[in-house]
Each structure stands twice: as structure tokens, then as C-alpha cells.
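For this view, one protein chain was removed and the others were kept in their places.
And then chain A:
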Amino acid sequence: MEMSNENEPEVDIKASEIEYVSYGFEHHLPLIMNLVDEELSEPYSIFTYRYFVYLWPQLSFMQAFHKGKCIGTVVCKMGEHRGTFRGYIAMLVVLKPYRGKGIATELVTRSIKVMMESGCEEVTLEAEVTNKGALALYGRLGFIRAKRLFRYYLNGVDAFRLKLLFPRAEPQPFHSMAADGDDSHEYNEHTLWRKSPLLPTQHVN
């Protein structure tokens, strides 16, 4: 997926200026949809967003704001999957000029904590194999690359299924992570998109 574009002007911000907000109401939706539309390759209908937001309001649409501007979002869900209670990170977006400042790590970390506290046994997601930024981010958080999914995305690129297994016993004390890279990945759990016509061109970072 999209990595920081070198031509993009970097925004000079302090960590304290970033405000993390949970989903408020419908008025947040256009902000999130614009973010995702701009940064991720797969098209999502409004139903996909609403599916998440009304079922998991506490998890979905955790957002990062900078001076009133929505600059990043994470969309998640939780549920039973083959006998396991599992968290799922569907989309993660941070606007290009704001990447590399630990915002995505913070968004994901907050979501994972909610999942852990809600009794999830594991967290999964998919990311394009070419999305080095996202893979590094999740690697630092302890995700492993469990599987590779052949031509998973519409653009013909393979995906990795990433998994994070929580310890079975008492949850370990949480260490905060200093991140030095951010990226985006997107939702695609279903075989649905895989069966769609695929673009054979290589997705360029």
C-alpha cells in the first residue's frame, strides 16, 4: 500500500498535538470515508462502513485529529471465528504527510488493547505483501505472517494474513511502543474481492 511519498511536504507536529477520538456519530463518517477513499486501493460502499460502526462503535473508527483535521483512522471488529474470539483490524489509514510519527501505531495499539480487554484470544488482519511500512509496524507489535494469500487484492497483489496471539495466562504488562513508521492496510477478509477481476499491474509503493 501507499508509503510516505517523498515529494509530500512533511508536517511538523508534536505528539501532544494529536488528539485521539472514538467514533462520535454520523458526521464523522464522511471524514473517514474520504480518508480511506484517498489512501486505500479497494472501493468500499457506505454499507461496509456502517456495518462496522454500528456493531463495534467502541472499536471502529478510532480517529486521530490534528488541529481539528482528521488525519488518521482505524476500523476494527470482534467476533467468533471458528471457535475463537478474535479481533480484526479492517482498515488503517494515516494521511501521507503525517506518517512516520507513530500515529498509526498508537491507533492500532489502542484498538488492540480494547480487544485484549474484551477477551479476544487473537487479532488478525491482511496487508499487501508490498506494504513494507505496514508489515514493519505490525511486526514490531508482535504479529507474525501466518499465511500468504495469492492475488488477494483487486490490483493482483498477494496479501499476508498477519496474526497476533495473546498469551493464554494473565495478560502481560503492557509496554508502550515508540514507533518510527506508519502505514495503511485495508480490510479484505472475504473471498468476495478475491474473486473479482484483478488488475495485473504491480502496485507500486
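Rule of thumb we're sticking to: contacts are C-beta pairs under 8 Å (C-beta built on N, C-alpha and C of every residue); 3 or more make two chains touch, one makes a residue touch a chain; residues count from 1.
Just so it is clear, contacts and distances are computed from a predicted model.
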Item to check | Absent chain [UniProt protein name; select from "RNAse P Rpr2/Rpp21/SNM1 subunit domain-containing protein", "DNA replication complex GINS protein PSF1", "SKP1 component dimerisation domain-containing protein" or "N-alpha-acetyltransferase 35, NatC auxiliary subunit"] | outcome: "N-alpha-acetyltransferase 35, NatC auxiliary subunit"
Item to check | Which of A:L95, A:M116 or A:A134 contacts the chain that the document leaves out | outcome: A:M116
Checklist outcome for this item: Given A:I13, A:L31 or A:L141, the residue that touches the chain left out of view is A:L141
Checklist entry - Considering the entire assembly, which residues of chain A contact the chain that has been omitted? => result 25-26, 29, 43-48, 50-51, 54, 77, 109, 112, 116, 129, 139-151, 154, 156, 158, 160, 163-167, 172, 174-177, 189-190, 192-201
